[in-house]
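Removed: one protein chain of the complex. Kept in place: all other protein chains.
The chains carry the letters A, B and C, assigned in the order they are written, with residues numbered from 1 in each.
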Amino acid sequence: MSLVQNVPAFSILLLMLCGIVCLVLPRRAARHLADCAIALVAAASVALLVYFLQGGAAYTYSMGEIGAPFGNELRAGMLEAAVATLFSIVTLLSLMGGRAHLRSDIGRLKVNLYYISTLFLLCSMLALVYTNDIFTAYVFVEINTITACGIVMSKEDGYTLAASMRYFIMSLIGSGLFLISICILYAVTGHLLMSNIQEAVAQLYAQGEYRAPLQVAIALMGVGLSLKSALWPFSSWLPDAHSSASASSSAMLSGLVLKSFIFLMIKIFYRVIGAGIVRTHAVLDLLLVFGILGMVMGSVNALFERDIKRLLAYSSVGQIGYIFCGVGLGTPAGVAAAMVQVAVHATTKAMLFCAAGGLMDASGGSKKFRDIEGAGRRDPYAGVAFIVGTLSMIGIPFFGGFITKLSLVQAAVTVGGWRNLLSILAIIVSTILTAIYYINVLAIIFRAPETAPTKASEKLKEEWKKQVRLDTEYEVAIVLFILLNLAIGLRSDQLMQIITTGLSMFG
Amino acid sequence: MTQLFTLLKISDGLAIQFGADGLGRMFLCLDTVMWILVGIYAFKYKEHMKHTKRFFAFYLLTYLMLAALSMAANYLTMYLCFEFMTLLSMPMVLQDGTPESIAAARKYLMYSIFGATLGLLGFFFSAHYGAGTVFTPGGLLDPAKVAGNESKLLVVAFLSIAGFSAKAGMFPLHAWLPTAHPVAPAPASAVLSGVITKAGVLCILRVMYQVYGASFLAGTWVQKALIVLSLITVFMGSMMAYGEDLLKRRLAYSTVSQVSYVLFGVFTLHPVALLGALLHVIYHSIIKDGLFLGAGAVIFTNHKEYVSQLHGMGKRMPVTFGCFTVCSLGLIGIPPFAGFLSKWYLAAGSLSEGLPVLSWLGPAVLLLSALLTAGYLLPISIHGFFPGEGEKEAEGKEAPFQMLFPMLVLALGVVVFGVFAQPLADALLRIAEAMF
Amino acid sequence: MSVFFANLPEYAAMILFGIGLSNLMLAKNLVKKIIGLNIMDTSVYLFLAAKGYVENSVAPIVSASDLGHIEHTLYTNPVPAGLVLTGIVVSVSVTAVLLSLIVRLNEEFHTLDIDEIIHILRKRDREDLK
Partner (left out) sequence: MTGFGILIAILVPILGGALVPLLDFDARRAREYYVFAIVLATSVYTLSLLSSGQGSELVLYHLTSTIDITLRIDRYGSIFALLVSVLWPLATLYAFEYMSHLHKKNRFFGFFTICYGITLGVAFAGNFITMYLFYELLTLATVPLITHEGTREAKVAGVKYLVYSIAGATAAFIGMIAILTHGGSLEFAVIGLGDAATPENRRLFDLAFLFMFFGFGVKSAIWPLHGWLPTAGVAPTPVTALLHAVAVVKSGVFAIGRVVYFTYDAGYLAGSMVQKIGLAFSAFTIVYGTVMAWKEIHFKKRLAYSTVSNLSYIVFAFLLVTPSGLTAGLLHMMFHGLMKIVLFFVAGTVMHQSGRIYVTDLRGFGRAMPVSFATFTIASLALTGIPPLCGFLSKYAIAEAALAQGSPLAYAGVAALLVSAVFTAAYLLTICVRAYFPPADFEPWSLKSVKEANLYMTLPLVLLTAAIVLLGCFPGALQAFIGGVVPAAFPGL
């Protein structure tokens, strides 16, 4: 057991510790502690990833050396390490990107409480990634829900409170269903550790016993988790929550929180229930159809939005549809495509939300399209970020989005029949719609205000004149985000290789 | 074709080449003589016109294209000259600029270009299935290539010949002629009717005899269909002319029917009938130019356009109406005058051809339409000279000498060629034989 | 019917879960929603606890005295009990956060009906646009 193998447990416990310590620290100290903790966790995850890349096998890490039925286990493989790295890096960058907004939105006194929520959020996400025990997964799902609503509520204006209440209630329904399915699985198999459950389920399926409860458990699991990760029909709460929250929290929410639940679902489908059984179950087709509808309806709603952050939120619904379309195809290639989209969407959407924050600063804090005209010229960093985001979303080679489209099409093409045709049509339609509303945004933010007739109020026009004071942290974050997207685009071969070996290790 | 002059070699299959053969020389002489006479007439007529410089420019350019057309040695050059002749003769039609003349010109343009495009179809197939490109009597199709797909080639032959016959005013595509000629100024309509329709005939001759070859088309459904079409036009043209009051439109209908006489001779694919056709080409040009110049003279001097206004005009314009009458008699086919001999050879050729029904039906229709021709031409002369007591006699003076001179020459031509037709007939017979 | 009586607790748990879930989703008043949530959670814990019960078994407590010899062979399964405890902790914390949120909402909008709150927000949006 080399040192690096303790990284999963170490990162979860470190984040919890720092979260608690932040309670007592003053604002500036809490900020530095949080940043250092997350940076440390990111470095550790990278080390773990390198360990796996050099041929390390997936291993289980039992907490406190206690035996199977009672003890708790973490399991780490190449995919988990990669996802953990991604989550921690994006959290760090989102915090840096939205720092300016934290001061204005949350007020001086409560900033360290915000850091507590962020640390616990990241901790719960890493736990979801690493855990090998489904009840621990439930506990961290609840922690995730509470902290996610926390960072939405922290902005304390009317919108965020209402939005977080709706978010909370919908999530609780989701986790309720998730809980009941766990209990059924426990009742049927008697185990809590995922690997044991898999053997028990395989054996039961072979003998044909408990077929009905298992079907119900899988269905509830699918619906519960898709509800929490805002699959289209259940995503009515997402636009309000993600658009009203402050810049860094919407970046984290849209980029990471949704993805952690998806990763949990993939883990449960493929490690707890086993690929063979899941593929025969109707829930995959359900996810595929809702994914496809999500891709189209998300983009359609985004078309009619006149508010930059709501547009990005609806676009997230669309991209989540992409991921579920990949998972719903059922083949390993489909799941790989889903994981690629998880990585690309995490970086791109977080970048766009931070850039949207920048645009709002450059146009007097308003989110409406008529006010952010020409904001791309005033805040060039946000402008370039949106250009990169658009090119990536449309799927131009050299950018992240291209690899998503490439892998999803490769997955869709190998699957025969109606699934193939339906997903291909959805890809075409969603690319068109995405292209339209992103290019529309580009046209607006790069329009020279003095020539085109603008509907913005006079007061706003004077503000446009004076030069926008950008803080360096925001600029560094945006540049790093762009580099991350380009890195994924350019090094996509390596990313695919990590994902495919990670998935094979998953079993 | 004796020696060839290659103006431009575009690629191995495509070249613009010219060469003189009997047929070409005959048409060139015809065009040149007619152009000179109508030219003299037009110098006087131009006081009546605006934009005279433009008119004469296009008048000469059309002549250039006609000369090139008669000298063309391969299908491509013929098609080129045919297209340009349409484009250059069109401005003469809309010379007056009245809305009807512009509409007529557009109609003329569209019909001719449609016809030329069908001709182009023929060119594509002949280039593909042909052995060489230069016109060769007896056809240039390569039997090896043609072996499998005669039916396709027959369809294409029918379409291309029907296309070129649009210019000659044959039945399905004749509608532009009666609308274009009346609006054009007199010299233009004379040239249009007399000579430019013959260009269509020349193209049909080249295509039938020197691209597909008479032997290929003899006895096929294509020949029968074309003969039927020409007979329909002959009959229909004279019927329409009979009822027409506007003088120039009556003459236009007469052109439609007379040119189909020629086409009937060409389609029977028999040397004697072909001789009759060639003879009728010459006679019709002379006669129709004379008639149109006469009509032009009447319009120019007395602004009378309708036949009903010409009662008693003969006494006022004796020379014009004299030539008009001589030409009418020639057209009807009264023996001493020119028209008779060509109709005679046409009937003889058709009878000896031996097609089951058409060999006798043809001459019958020709005779019937000769009667109709008399029906619509003679009343003009009769009412002109002997108006009858009751009606009011039209006043007017004689046309100036510069316009009368060409009419006199043409009338003289009708008489001379009627009486001393033998040398002309022998020359044309040699040309006809050379075609098979 | 014998099946019904055989696993009576499971049936009870399922019915309670249904009541709690529908209440959580359909109730207008926010406080009622929280009550529904708690009913749902308790039904799950009932289900879990029932799973742990073994016929005529003894509580799995091994005191120092009878370390040497153990007379009873049947012990109730302690794992579901542990799960129930964790579940209760989670429910309590979630309810606490929700209730504090409801207090803040009431201060802001003076109503407990979530649809009315959204209606107020939409009206506020329209005023901004003008």
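Methods note: contacts are C-beta pairs under 8 Å (C-beta built on N, C-alpha and C of every residue); 3 or more make two chains touch, one makes a residue touch a chain.
Since this is a predicted model, take the numbers as computed values, not measurements.
Undergrad: List the shown chains that the missing chain touches in the full complex.
TA: Listed by label, the shown chains it touches are A, B.
Undergrad: Decide which residue listed in B:L28, B:L61 or B:L80 touches the omitted chain of the complex.
TA: B:L80
Undergrad: Check the options B:L23, B:L37, B:M65 or B:M90 and report the residue that touches the missing chain.
TA: Looking across B:L23, B:L37, B:M65 or B:M90, the contact with the absent chain belongs to B:M90.
Undergrad: Of A:V4, A:A275 or A:V409, which residue touches the hidden chain?
TA: The one listed residue touching the chain not shown is A:V409.
Undergrad: Can you name the residues of subunit A that touch the chain not displayed here?
TA: Looking at subunit A, the ones touching the missing chain are residues 391, 394-398, 402-403, 405-406, 409-410, 412-414, 424, 427-428, 431-432, 435-436, 439, 443, 448, 451-452, 490, 492-493, 496.
Undergrad: For the chain that got dropped from the picture, name the residues of subunit B it touches.
TA: Interface residues of subunit B facing the absent chain: 8, 10-11, 13-14, 16, 50, 76-77, 79-80, 83-84, 87, 90-91, 94, 96-99, 102, 105-106, 109-110, 113-114, 117-118, 120-121, 124-125, 127-128, 152.
Just so we're on the same page, only the chains that are shown with their structure count from here on.
Undergrad: Could you give the separation in Å between the centres of subunit B and subunit C, each centre being the mean of its C-alpha atoms?
TA: The mean C-alpha positions of subunit B and subunit C differ by 105 Å.
Undergrad: Express in whole angstrom the distance between the two chain centres, defined as the mean CA positions of subunit A and subunit B.
TA: Centre separation, subunit A to subunit B: 85 Å.
Undergrad: Any idea how many Å lie between the Cα centroids of subunit A and subunit C?
TA: That gives a centre separation of 27 Å.
Undergrad: What residues on subunit C touch subunit A, complex-wise?
TA: On the subunit C side, the touching residues are 17, 20-21, 24-25, 30, 33, 37, 40-41, 44, 47-48, 51, 79-80, 83, 86-87, 90, 93-94, 97-98, 101-102, 104-105, 108-109, 114, 117-118, 120-121, 124, 128-129.
Undergrad: State the interface residues of subunit A toward subunit C in the complex, per the touch definition above.
TA: Checking each residue of subunit A against subunit C gives 69-70, 135, 138-139, 142, 145-146, 149-150, 153, 156, 158-159, 161-162, 164-166, 168-169, 172-173, 176, 179-180, 183, 186-187, 192, 368.
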